[in-house]
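This report refers to the structure that appears directly beneath it.
Note that one protein chain of the assembly has been removed; the remaining protein chains are unaltered in position.
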Amino acid sequence: MTLGVHDLSVGRGDVQVLTGVGFTCAPGSALVLRGPNGSGKTTLLRTLAGLTPPIAGRIEAAPEAIAYAGHSDGIKAQMTVAENLTFWARIAGHRDIATALDAFDLGSLSERRAGELSAGQKRRLSLARLMVTGRPIWCLDEPTVSLDTENTARFARAIAGHLGRGGIAIVATHIDLGIGGETLDVSRFAAQSLRPDDPFAGDWSA
Amino acid sequence: MTLGVHDLSVGRGDVQVLTGVGFTCAPGSALVLRGPNGSGKTTLLRTLAGLTPPIAGRIEAAPEAIAYAGHSDGIKAQMTVAENLTFWARIAGHRDIATALDAFDLGSLSERRAGELSAGQKRRLSLARLMVTGRPIWCLDEPTVSLDTENTARFARAIAGHLGRGGIAIVATHIDLGIGGETLDVSRFAAQSLRPDDPFAGDWSA
Amino acid sequence: MKAVLARDLTLAFRAGGGFGLALAFFLIVVILVPFGVGPETDTLRLIAPGILWLGALLACLLSLDRIFQLDWEDGSLELLATSALPLETLALAKALAHWLTTGLPLVVAAPAFGLLLNLDPAAYPWLVAALLAGTPGLSAIGTFGAALTVGIRRGGLLLSLLVLPLYVPTLLFGAMVASRAAEGLDPLPPLALLAGLTLGAVAAMPFAAAGALRIALR
Amino acid sequence: MKAVLARDLTLAFRAGGGFGLALAFFLIVVILVPFGVGPETDTLRLIAPGILWLGALLACLLSLDRIFQLDWEDGSLELLATSALPLETLALAKALAHWLTTGLPLVVAAPAFGLLLNLDPAAYPWLVAALLAGTPGLSAIGTFGAALTVGIRRGGLLLSLLVLPLYVPTLLFGAMVASRAAEGLDPLPPLALLAGLTLGAVAAMPFAAAGALRIALR
Partner (left out) sequence: MASIWEYANPRKFMATSEALLPWTVGLAAATLGVGLVWGFFFTPDDFRQGSTVKIIYLHVPSAVMAINVWIMMLIASLIWLVRRHHVSALAAKAAAGIGAVYTMIALLTGAIWGQQMWGTWWEWDPRLTAFLVLFLFYLGYMAMWQAVENPDAAADLTTVLCLVGSVFAVISRYALDFWNQGLHQDRFQLLDGESDVSPVFAVPLLICIAGFALVFVALVLYRTRTEIRARRLRALLTQERLA
């Protein structure tokens, strides 16, 4: 499974944020998205995940292959860590959550209510959620926010394992994650203009 | 204005997280809180800010001197950046938001609806909010999450300015912020036990 | 589908989940009415079926915004939308969970509340039958409304505004069943209409709701 | 205080703020009642004042959870609690904003809705007077309830449950004013009681609400 992006334009609301984005990711490779605040990393990842329709261009990969983890994590505070994970595993069609719990050292927390976790513990849970989806392409938006050094290393190992199984990871970040992979500076594609297909834009004086 | 903390025990829910915490911060000094995930940094900061009552111990500083900025930022998505800031400035009893806007380079975003900001832009707004409170002691929980390098530097300058005016900053973080100051590893005070004043705990067999 | 249903039911029974509150609200409306309109037994008996239905409807309404809004706020809805589960199935599971936690308890408890309003004895079985036939429709229509207003912060009031007019036919026929039974007339025709309405709503809802969700999540 | 008031009003008028929706909901309840109880003019006239009050009360209720919940969710409430503004003032400003966006429109529109229910002509001025005297009390009590349930995710139904019993006296006297006027009796005594209730609620509420907020935020 290869992810190919061709001449993609992405936007939020009325605004086109990036244009002409193109890259390919072979199985087993990671791509690190970089760029200053507001440059469009989140927008690009949401478009790849199929949450925002692209303005133009083509994404070569079934949306069913992509798992997305953004700022909000879909964790229910009233359910335990294990219950949360089990739910997402069942939605994905299987039931094994032990590997995911292990990968992020959540075993000892598995009976805790998710609402009682610290910021970093919650983040680990939402990364574990990714593993249970069983999807080959991971789109991660600042995944190591709130993680301490030990858990950042755990995350890097999880990514390495995923790539080793032929997966793909696209990761937006501001800090160094130590996962290797190519780096793509999204500000290269900056567009910051109105959507070109907006009929209310342009010069009306003529 | 000095911040003194003496033999403080803090907790969340039924659990005592830290005990015996003690430090003093002279005006113009910063304290960086460190510790692995779940070690109790957030809990300590919330207690200092007066949001959670301490289990035992003493905090020497009027709660009216402390401004807190945690994970949720109190930003109204429907109001513009300037409106949001003005509101907090008025609550604090003054009206100047220009300095705060400048400090975080929000001038060009000031008429944007806050809901349309990227993660890093929102974070800058919530840091700017701290400045308009005009309070001497800042309690910051992972303030540079989502900030790019340029804005992290801006943040460091803002802290330096605040300290220069005789302010105090207590900052919890996992990454290096470049603000100097002493470092306190909260895991030194780890307690992770039931609250000692819980009448249902202890050995009942006797 | 089963996973969603199980999760929603779990959440409803957990602290703050709101199970049983619909029932309590129903009870309060039924109790407040005599205060508002005066305690004359005859007037009460006359308006009892209508008030019971109105109470059920309002209780149902009040819990509608839980259906999707919570999932939207914590990001679950986006994740579910990108998951293997079709949104139609999701909407159906949500409606079913809503009915099980709101409609069903109302059906069971309604006869007891009928006592409070001096409902005619002959009307009891019909009241239950009508509620049983009507409330799934309320949940289905409500799920559609909830899908329309998801993503609008505190869309609760807007949701009511959109959904209540759609509840009019159900209310009309529902109240008619019990009041015809109380007057000794044949309550079957409105009951059949009621069941028809519900069937229609349940059949059409998943598609309409899924469409609305797709637009809202875009 | 002014800052909070201005912000809440701004938010109410902005997209999704919900201004006017209480009115729409009131209208809908008033319309639904005839469907439930049947369109006989005499019955309607009899229960009109009670139903109008019930409608106003439910409309008011539905918007209560906006008062503190939104501020709690985005963290504003914590920040306000640690700010220089006393929580008592905050509660008062919130109640006032709620009344201006919900109660006042209801008072203005009530006579028009009276028509739909065939309210007795003699009762109109008294209906308005009673609503004017009573709705600020509803907002005040509601603010207290909202403070009690803040922090409980989707406390809406629980909130209704807590607040509705407190609304009973207001409902009782409010409906009595209009119905006594319709029957040609002196409506002043219940009106005075109503005003007294409101004054009491408005005077006591800020302290009670602030206390509840302090506990909820802990």
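Here the chain labels run A, B, C and D in written order, and each chain numbers its own residues starting at 1.
In this section, a residue touches a chain if its C-beta (ideal position, glycine included) is under 8 Å from a C-beta of that chain, and two chains touch if they have at least 3 such contacts.
Predicted model only: the values in this text are computed from it and were never measured.
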Exercise. Write down which of B:D14, B:E60, B:D96 or B:E111 is the residue touching the left-out chain.
Key: B:E111
Quiz prompt | Contact with the hidden chain (one of A:G13, A:G28, A:G134 or A:G180) | solution = A:G13
Practice problem: Write down which of A:A26, A:A98, A:A153 or A:A201 is the residue touching the left-out chain. | Solution: A:A201
Exercise. Considering the whole complex rather than only what is displayed, give the residues of chain D touching the chain that is not shown.
Key: 15-16, 20-21, 24, 27-28, 31, 34-35, 39, 41, 115-116, 118
Quiz prompt | Residues from chain A at the interface with the omitted partner, ascending | solution = 13-15, 192-194, 198-201, 204
Quiz item: On chain C, what residues meet the omitted chain?
Solution: 148-149, 152, 155, 158, 161-162, 164-166, 168, 208, 211-212, 215-216, 218
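We adopt the following convention: only the chains that are shown with their structure count from here on.
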Quiz prompt | Co-neighbours of chain D and chain C - touch as defined | solution = none
Quiz item: CA centre of chain A versus CA centre of chain C: separation in Å?
Solution: 38
Quiz item: If you average the CA atoms of chain A and of chain B, how far apart do the two points sit, in angstrom?
Solution: 28
Self-check item: Where chain D touches two or more other chains, by residue
Solution: 16, 73, 153
Exercise. Mind pulling the residue numbers of chain B that touch at least two other chains?
Key: 71, 78
Self-check item: Listing of all chain pairs that touch each other, if any do
Solution: A-B, A-C, B-D, C-D
Quiz item: For chain B, which residues count as touching chain A in their complex?
Solution: 12-13, 35-38, 42, 71, 116-121, 124, 142, 145-151, 174-175
Quiz item: Hey, which residues of chain A end up touching chain C in the complex?
Solution: 49-53, 63-64, 66-68, 70-76, 78-79, 83, 87-88, 90-93, 129, 133
Quiz item: In the complex formed with chain D, which residues of chain C make contact?
Solution: 16, 18, 21-22, 24-25, 28-29, 32-33, 35-38, 43, 46-47, 49-51, 53-54, 57-58, 62-63, 65-66, 69-70, 73, 152-158, 160-161, 164-165, 167-168, 171-172, 175, 179
